[in-house]
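Have a look at the structure that comes next, please.
Every protein chain of the complex appears in place save one, which is left out.
In this document, chain identifiers A, B and C correspond to the written order of the chains, with residue numbering beginning at 1 in each.
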Amino acid sequence: MIHMYHVHKIYDRDFQALRDITLNIEKGEFVFITGPSGAGKTTLLRLIFRGEKVDRGQILVKGKNLIKIKDPEIPYLRRHIGIIFQDFKLLPKQTIFENILFAEEVIGLNRKDINIKKRAWEVLSYVGLSHKKDSFPLRLSGGEQQRVAIARALVNKPAILLADEPTGNLDSDMAMEILELFEDANVKGATVVLATHNRELINRLRHREIRLNRGKILNS
Amino acid sequence: MIHMYHVHKIYDRDFQALRDITLNIEKGEFVFITGPSGAGKTTLLRLIFRGEKVDRGQILVKGKNLIKIKDPEIPYLRRHIGIIFQDFKLLPKQTIFENILFAEEVIGLNRKDINIKKRAWEVLSYVGLSHKKDSFPLRLSGGEQQRVAIARALVNKPAILLADEPTGNLDSDMAMEILELFEDANVKGATVVLATHNRELINRLRHREIRLNRGKILNS
Amino acid sequence: MILLRYISRSFREAIVSIKNNRGINLITIGTFTISMTIMGGFLIVYVNFNAVINKWSERVQLVIYLKDDLPIKDLDEIKKKIFSDSRVEKYTYISKDEALRAFRKRLKDNSGILDGLDTNPLPASFIVTLKDDLMESDYLKRLAKRIEGLKGIEDTEFGEGWIERFETVTLFLRFVIIAIGGLLTIGLIFVTSNTIRLSLYSRQDEIEIMKLVGATNWFIRGPFMIEAMIQGLLGVLLSLVLLFIIYRLILFRFEYSVAILTGFAHISFIPIEMTTCMILAGIIIGCTGSMISVGRFLKCSTISKSY
Partner (left out) sequence: MILLRYISRSFREAIVSIKNNRGINLITIGTFTISMTIMGGFLIVYVNFNAVINKWSERVQLVIYLKDDLPIKDLDEIKKKIFSDSRVEKYTYISKDEALRAFRKRLKDNSGILDGLDTNPLPASFIVTLKDDLMESDYLKRLAKRIEGLKGIEDTEFGEGWIERFETVTLFLRFVIIAIGGLLTIGLIFVTSNTIRLSLYSRQDEIEIMKLVGATNWFIRGPFMIEAMIQGLLGVLLSLVLLFIIYRLILFRFEYSVAILTGFAHISFIPIEMTTCMILAGIIIGCTGSMISVGRFLKCSTISKSY
């Protein structure tokens, strides 16, 4: 699903954020990216959804060569990838149901279509929030907000889920609930890549761990 | 140092973020504010540095009644308070030394004054970063960045230190280093108020804990 | 169908955005109104000035003074020569007597001076006017040169020389209008692109999320373009209303004096074709301005660098 060969990422002309990264993540895998602050975890994820260009090396995502991809194709690449951040990134002025509809509309679907609404409702019940569908994000707890973000990431049925420190703002009980959702999505077929420095999470679920340090892979 | 009497904070006309909070934090105390996400920890801190107005009740900080304080006085109130956030809030385009100087200049000191520079240097060596004084924030690890933020908060010798989830982006080793800095500042006389949902921290240092839940104090 | 939905969505979003950023929108619309009013004011002056000149240039004429006691043959020769020129509209023969009568009229109260005359000192003349194409006093001069060579011609003279002066003024006015129009257009593109950039900033989070979930650039761009086009349209419409009010006021307050000044009775408003052009310009300027700023914004804003 995700293949990197000798990938380098350089910031500000001379700062090597990632050096010589080679890794393969197969379809249906669940992978942790770990490492101390500044190791390059976020940078690695940004490369995958083409939030940043690779400076050297090759990178393939879902069969697409990201070196050769053209700007207008990037949105279509991202429709295969669900992205989740530490700070949820929900629209505060829309209800959580509208937040989900928004993600469907963005990829060209008609928000007034009944099937679209049904899908939004389904994905909200999947994360256990259908009863709060008309609440505004700020009225929910952090764990609930993150579940909405996951629902949004899942609604367009992406092949890959990228999560950058998804439980960073949550306490450990909530973190475990969230982790279960990722686990479940993985079981249903999604490839999950989750960056975190929370050892508790990593120890709880025994998955492959890619350890980064100063931009290099330690073991794989 | 900080006194609250029946303080209420209401958002969006009807959402009670804080209800009937009464608490006293004495000079030189070290207090944890804890509670699940959305409990109102950040809101409580924002009330103390007048980032937000109280809707009902009374609040006194360093002898000043924040209900009656006028807008032009707020900066002078804040000069008594050092504030530290989870995301460091450093200026990315200035070296860490300049970041410290900036805080001194803001309160009306002349950045070219040799004493000002000396003070900045001293506070940087205090947090153990004087050897990196010409680095840019993004080139430092998260822990180092947070230490710079603490140095900046301390440079104007505030009576109160407020910290909102200061270790939220750091792994536990770094978190402990940071916590020691707060501990040390407290020993030197600063009143410290630290909001977190990281139980590990709270358990490590045995200090008074103010537990919030849904805007209410559970025990004190 | 998809295009229709795209447009209707863009419209809906644009209107929401205008409602949410009322302040900035009013400012842009205001700036449009001001600039277009200035532009329109110039157009009104230009249009009317042109009309006045056209009126006046009817007086462009060549006067050919004839020698006294000219033989019929020479007279016919001259007539033929004048008439054979394809651009001559008409020529009128003024006899010596007619000339004296006209002169008497011109002297008005002082015409008594002429009473003591024995002979009529004024020559007979042809007055030649050209066809429509009025701006070419050069042509008239060339015609005069050609005719001067003929036998029996005493002198030639032009009607007043006013035209030449006003040709330059019209040229100048046209130059000013084009210059100001160009400047205002650039200025307006600047201003709209600025406003749009402000509304982009205020919707940064939303745009980031759109990019995150795979929105195409056109999807993001749509509402902003419509927003700017609405701004441009409203601005121009407002300026037209304003111009019309000003126009009525001028008509009311200054018509009489302008009429004596120009010798021309009616001041007209901007003609309908130019009005249409102004409206189109408003829309296109809005569109261009938004394209520029959204383009730049989409290029430089990458997703969520939360390091």
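Please note the rule applied: a contact is a pair of C-beta atoms (placed from the backbone, for glycine too) under 8 Å apart; a residue touches a chain by one contact, two chains touch by 3 or more.
Source: prediction; values computed, not measured.
Novice: Thinking of the complex as a whole, which visible chains are touched by the chain that is not shown?
Specialist: B, C
Novice: Of B:9, B:119 or B:152, which one is in contact with the hidden chain?
Specialist: Candidates B:9, B:119 or B:152; residue touching the omitted chain: B:152.
Novice: May I ask which residue of B:52, B:122, B:183 or B:200 touches the chain that does not appear here?
Specialist: B:52
Novice: Which listed residue (B:91, B:187 or B:218) would be found touching the missing chain in the intact complex?
Specialist: Answer from the full complex: B:91 touches the omitted chain.
Novice: Since one chain has been left out of the picture, which residues of chain B touch it in the full complex?
Specialist: 42, 46, 49, 51-52, 71-72, 75-79, 81, 83, 85-87, 89-91, 102-103, 105-108, 110, 152-153, 156, 164
Novice: Applying the definition given at the start, please give the residues of chain C touching the unseen chain.
Specialist: Residues of chain C in touch with the missing chain: 24, 27, 30-31, 34-35, 37-38, 41, 103, 110, 112-119, 121-122, 161, 164-166, 168-169, 172, 176, 180, 183-184, 186-187, 190-191, 193-195, 197-198, 201, 250, 254, 257-258, 260-261.
Definition applied: only the chains that are shown with their structure count from here on.
Novice: Find me the chain with the mean Cα position closest to the mean of all the protein Cα atoms on display.
Specialist: Given all protein C-alpha atoms shown, the central chain works out to be A.
Novice: Of all the other chains, whose mean CA position lies farthest from chain C?
Specialist: B
Novice: Between chain B and chain C, what is the separation of their C-alpha centroids in Å?
Specialist: So the centre of chain B lies 66 Å away from the centre of chain C.
Novice: For chain A and chain B, let me know how many angstrom lie between their CA-based centres, rounded off.
Specialist: Distance between chain centres, rounded to whole Å: 31 Å.
Novice: Hey, what residues on chain B touch two or more of the other chains?
Specialist: In chain B, the residues touching two or more other chains are 138.
Novice: Could you tell me which residues belong to chain C and also touch two or more other chains?
Specialist: In chain C, 306-307 touch at least two other chains.
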